[in-house]
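Supplied in structure tokens, the structure appears directly below.
Of the protein chains in this complex, one is absent; all others appear in place.
Going in written order, the chains are labelled A, B and C, and every chain counts its residues from 1.
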Amino acid sequence: MVAHGMSPMPVADELVPCSDGAGVVQEVGPGVDRVAVGDRVVATFNPAHQNGPFEPYMASHALGELRDGVLSEHVVLDQMALVKLPDALSFEQAACLPCVGVTAWNALFESGPLMPGQTVVATGTGNVSLVAMALAKAAGARVGVTSSSDAKLDRAKALGADFGVNYRTEPKWEQSVREATGGRGADVVLENAGPPSVAASIRAAGNGGRVVQIGWKGLEGPPIQVTELALGGVSLVSVMVGSRAMLERLLAAVSVNQIEVPIQDTFKFNEAPLAFQTVESGAFGKVVITHD
Amino acid sequence: MVAHGMSPMPVADELVPCSDGAGVVQEVGPGVDRVAVGDRVVATFNPAHQNGPFEPYMASHALGELRDGVLSEHVVLDQMALVKLPDALSFEQAACLPCVGVTAWNALFESGPLMPGQTVVATGTGNVSLVAMALAKAAGARVGVTSSSDAKLDRAKALGADFGVNYRTEPKWEQSVREATGGRGADVVLENAGPPSVAASIRAAGNGGRVVQIGWKGLEGPPIQVTELALGGVSLVSVMVGSRAMLERLLAAVSVNQIEVPIQDTFKFNEAPLAFQTVESGAFGKVVITHD
Amino acid sequence: MVAHGMSPMPVADELVPCSDGAGVVQEVGPGVDRVAVGDRVVATFNPAHQNGPFEPYMASHALGELRDGVLSEHVVLDQMALVKLPDALSFEQAACLPCVGVTAWNALFESGPLMPGQTVVATGTGNVSLVAMALAKAAGARVGVTSSSDAKLDRAKALGADFGVNYRTEPKWEQSVREATGGRGADVVLENAGPPSVAASIRAAGNGGRVVQIGWKGLEGPPIQVTELALGGVSLVSVMVGSRAMLERLLAAVSVNQIEVPIQDTFKFNEAPLAFQTVESGAFGKVVITHD
Partner (left out) sequence: MVAHGMSPMPVADELVPCSDGAGVVQEVGPGVDRVAVGDRVVATFNPAHQNGPFEPYMASHALGELRDGVLSEHVVLDQMALVKLPDALSFEQAACLPCVGVTAWNALFESGPLMPGQTVVATGTGNVSLVAMALAKAAGARVGVTSSSDAKLDRAKALGADFGVNYRTEPKWEQSVREATGGRGADVVLENAGPPSVAASIRAAGNGGRVVQIGWKGLEGPPIQVTELALGGVSLVSVMVGSRAMLERLLAAVSVNQIEVPIQDTFKFNEAPLAFQTVESGAFGKVVITHD
């Protein structure tokens, strides 16, 4: 979205792209007391978003939008923009987490509660859905996923999804979700498929459930009937990635539960254009660029 | 809505109407220990909804929908369906609270927090809006109200509203709300005007704010762009009246803050048809039916 | 506690004991629409506690305290006091859940959040601790347990505990907890060991953590220094079993995650006295009484 100027957020004209990166601290300035040279760290997506809710002034601080991102050999960041990595977490895995992982985390655990035994449905098999699936399973939830491709549903099930619904062959996919939940509907629906899908997501959610808007795939769609929200007892919320404190909690969860983000392909620094093409052609899993 | 068969909830064919009533306990059965003969009480709208969130099975228990309401000289109710009145609260005032008052209370204080200094906007000057205005003022909030009538806005201001917006003369009323809040938008918007108004309500709400859907005025309206929710950092929730525990808290608030619900007119029991006509012709304030 | 008159709650003089039971619906009265003859069900501990927070009036409704419990061949209960069992859940397992399971559930997931990757410490290896351990593991948390017996710690680890601390050999067990959590302290401490342990539990909890008081083992203990709560950023809360709605959520969690409560021994109805003696002699796991 950033490369093609399709981001819903303002983006600088000339920009070092990529919002997620992990690496080693090479140097520290005076007064730095939270990280030391040699520490393995990951950068937060938005250094201004430390804790608590998103505030509008923070928008301009995100990496890879109005400020340079991390597709560099070296970056200069405030120590509060860094979180130390658990020993067992690779740079490649860590670099998958600041945007996609924190968005999934925020949607599942911070925009409301998620309790074991509840049902989460992720719309689509994008990376937020894949990470959310893994996190929700680690949290003891049942997980359903939707896709227009049976092959992708099979891959999602291989990664742990309890049930899948093909919204092309079952256009009333929300009814399949209700059947899969004994009529009650899902407790959390990660709405990742864009406005055309939201009305169905609301009907897929059960009483007391919430639809969490996390996708940006275009702006137009069929009307949402708000009375469906009311009659269904459903809330509609949204998340904007999340804070440094959430990234810390996510890293603990990933570490304790040995969660692995599916990575489709890894490219070298000088192959970056190829990495972007791979994303564009519709990857299943993250695409990572590494340094030697 | 019930009399005209326009309620979004199922309604019995033959029905004693009216969902809200207050009176005196005349008799008690065995094991009754929470009320005594002579107690002044008000009935909850939904005897099954005691505490905690609404659950779907409760829907069929509401008074005046599938079960007989309270437009009677005597009604038989479980003791848990009754709440004792503070001494200073009249039957007329108490009878205004179970639906309209609890809905306003739930929207303001239980669907999320409301803190002093925050801004509440109520759309329309219906009774939920009028009670919400009084409650929000008692809670130290700023209150704005919208209407298509300058006369009604003046009456709302006389009742305490800090600002009013005529959505007929200012069709972009949400911008007036943003101006009245220094650009930040409202913290809580009580969406009482029905689907055509929701999209504007979302734009009237500020970052971290919530739009609470409380109205049932028809089902159709322009599309809501969910990305506006996300970009605005706004949640969309709804309330279904509320619980007996909320009615208790509301009564305490009304009592401590000497809140008075505006009553347009009071009719005798045998004038009930006239009372219904008054409501239908667009009352400003509640319409009450009394017994001798 | 009930049999020996040591319960902190008032108990009837003549009483059918036992607060937890599961079985089959044999007959239903008029108007019963949530259960049918033949349904496999479990009874809630407190039929008055349906949803939302505990209210004082409910206290007298608990089964096995002022009202007869379930050590009977037949019991008469309101349909709202029953929850249907998932197919795979045995009566024996279900009968372990209403008190101990709901208490653990309430402490972990409803007295505040529990997120994957967080650390839970259960003091002692009583049944609430054992069920809490299983639930917390299912929710992706790390779990520590304390005991005065290395043998019991080994059994707890075999059931999934990540670390154990012997508070007899390590009287400053809270420091062991802090070491096991990289200095941060636990996110949730289930305080099950009684007043003498609370002060240490507070020091075992990390900033933002909570100590949940769930035990009743005597009333006396060393002073709690409230400034330790403040300096530690710790909250001290308590739970009183929990609601029917919590039991429903617990059953879903048990079912989805195939959680099994450790049962030490099972007795026949006419061996009930032996069952009580077994509990008294310090069981590890639940003791169950069955009908033919």
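Heads up, the rule we're going with is that contacts are C-beta pairs under 8 Å (C-beta built on N, C-alpha and C of every residue); 3 or more make two chains touch, one makes a residue touch a chain.
Everything quoted here is computed from the prediction, not taken from an experiment.
Which candidate, C:Ala88, C:Ala158 or C:Ala230, sits in contact with the chain we can't see?
Going through C:Ala88, C:Ala158 or C:Ala230 one by one, C:Ala230 is the residue touching the chain not shown.
Where does chain C touch the missing chain, residue by residue?
These residues of chain C touch the chain that is not shown: 8, 53-56, 191, 195, 198, 207-208, 213, 216, 219-227, 229-231, 233-240.
Going by the touch rule given at the top, which residues of chain A touch the chain that is not shown?
Output for chain A: 34, 50-53, 55, 57, 243, 245.
Which residues does chain B use to touch the chain missing from this display?
Touch with the absent chain occurs at residues 109, 113, 115-118, 135, 138-142, 249-257.
Criterion: only the chains that are shown with their structure count from here on.
Just list the two chains that share the greatest number of C-beta contact pairs.
Summing C-beta contacts for every pairing gives the maximum at A-B.
If you average the CA atoms of chain B and of chain C, how far apart do the two points sit, in angstrom?
A distance of 39 Å separates the two centres.
I'd like the Å distance between the centres of chain A and chain C, where a centre is the mean of that chain's Cα atoms.
Distance between chain centres: 35 Å.
In chain A, which residues are in touch with two or more of the other chains?
Residues: none.
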